[in-house]
Each structure stands twice: as structure tokens, then as C-alpha cells.
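This is the structure, below, for whatever I ask next.
Yeah, one chain of the complex is gone here, protein chain that is, but the others are all in their spots.
Here is chain A:
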Amino acid sequence: MSTNFKYWEPYISPFDPCPPIRVKVYSTPPNLYMTFQPTGMRQYKTAKEALQHGTLWPELFSPYPDSPKRGELDG
């Protein structure tokens, strides 16, 4: 399955005025990988769970924000 976030390391100049954010993050939600939704995809078990996620299908759910362990915060 596709990952919801990708990471990249921008160029860090020795003359950058602010402390560098070494790893930057951007979203790649599941819709990017699904040109046309296939039929019969697995659904959430309860209607309440689906409502909370905003979709019937776990495969289409995109978490946000990313876990704080990676991405902009850890530098």
C-alpha cells in the first residue's frame, strides 16, 4: 500500500540564517494512486467508524498530520 507522506532533504547552505529544517514532508494521499476506485473494497465495520473517518473505505483514508517522529519537527 502507498505511504501517505513523502520526505525530502532540501539543500542546506552554510549561510542560512535560520536553523535548518533538514527533512521536509509532503502529503501523497491514497487518491493519487487510484485512478478509478475498484468495486468491492473493504469497508469500515460500523457506520460510526466510517463517519468519523469521512469515508466508507479504510484504503481511502488519509491521516493528517504525519506522526511527529518524522517530518519537519525532528530536524
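Everything below uses one rule, namely that a residue touches a chain if its C-beta (ideal position, glycine included) is under 8 Å from a C-beta of that chain, and two chains touch if they have at least 3 such contacts; residues count from 1.
FYI, contacts and distances are computed from a predicted model.
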item	value
Chain not displayed: protein name in its UniProt record ("SoxAX cytochrome complex subunit A", "Branched-chain amino acid ABC transporter permease", "ABC-type multidrug transport system ATPase subunit" or "Spore coat protein CotJC")	"Spore coat protein CotJC"
Which residue of A:3, A:37 or A:52 touches the chain not shown here	A:3
Residues from chain A at the interface with the omitted partner, ascending	2-3, 6-8, 10-11, 24, 26-28, 32-33
